[in-house]
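A protein chain is absent from this complex, but the other protein chains hold their places.
Right, chain A next:
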Amino acid sequence: MTERTEQAALPAENSRQADSAGGSDRLMVEIRGLTKRFGNFQALKSIDLTIRRGTVFGFIGPNGAGKSTTMAILATLLAPDDGIVRVDGIDVTEDPKEVRRRIGYMPDFFGVYDQFRTTEYLHFYGASCGIPRAEREALIPQLLELVNLSDKKDAYVDTLSRGMKQRLCLARCLVHDPDLLILDEPASGLDPRARIEMREIMKELKAMGKTIIISSHILPELAEMVDEIGVIEQGRMIAQGSVAEIQHRLQAGRILELRLAGGAEEAVVLLEGEPHVGRVMRDGQLVRFQFAGGDEEQAELLVRLVERGVRPIAFSEAQTNLEDVFLEMTKGIGVKT
């Protein structure tokens, strides 16, 4: 986190110089103060986001947070209203064609030309990206192999299943060997098996050295494959860092779980009056709360609660997974800043 923020703190000009110096540390994506309005509605409110080369970046946020909007701006499909958006040091508003050469974009919703066969489909996009036919002839079987569609190479695109189309679209993103992949919910609508396959493909792409931005609202799906996550809520970035860092940061106050035999409401009132206790959430007879104290304080807290008539069945640290982190972060925090 620290290293990243240092980089982010550099003025735009300097970081651009650093880019041209090369190396794996240069920024693949640099977004500063990005603002986007649709009429009176402000979809993005001064977004800052930096992604280093070779990083797999998970872009997380609830419905309507602005993920797709940000990605469409990166893909040169929407004009930013304000702010700087650079891909590999190139401003999207200044040289969109150069940016397009470097990106592979997979939208959240997309269509295919039904009358094409799989191979023709890839040939078309390859040709549109300026790749000579001879090169395409060699490349396309490899791409189909990568996304496990080799046996469908002569099938008409409209006969493919949803998951197959999704993988075909991914192969399409790769025809011109882009440095940056912008994948907007590539796993949406896939069954668990297909999700695992998609994850395997991501790993291969990462091994190939691609920088990947992948959006999702399903966190566990991302947790294993991303290096960093960025959380967006109501058009604002509320956190960015490695998965571990973000988890750690939230657990400065860890989350404790108290399961009761009854009287949860009274317990909540008691807890709210206790020191070190942060936000308290109740779900039936299960009470969760943030706790900033150490082990000693935790033990004392339990004793006091029992003395006052609380009857716990279980008292433990909550198993925080990424999902909880996500819920935690996106609950009302966006409203504060």
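We adopt the following convention: contacts are C-beta pairs under 8 Å (C-beta built on N, C-alpha and C of every residue); 3 or more make two chains touch, one makes a residue touch a chain; residues count from 1.
One rule holds for everything that comes next: contacts and distances are computed from a predicted model.
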Undepicted complex member, UniProt protein name, chosen from "Oxidoreductase probably involved in sulfite reduction", "Cytochrome P450", "Acyl-CoA dehydrogenase" or "Permease component of an ABC-transporter": "Permease component of an ABC-transporter"
Which residue of A:I103, A:L144 or A:L256 touches the chain not shown here: A:I103
Which residue of A:G39, A:G111 or A:G273 touches the chain not shown here: A:G111
Residues belonging to chain A that touch the chain removed from view: 72, 75-79, 82, 92-94, 96-97, 100-101, 103, 105, 107, 109-113, 115-116, 120, 124-125, 127-130, 132-134, 169, 172, 176
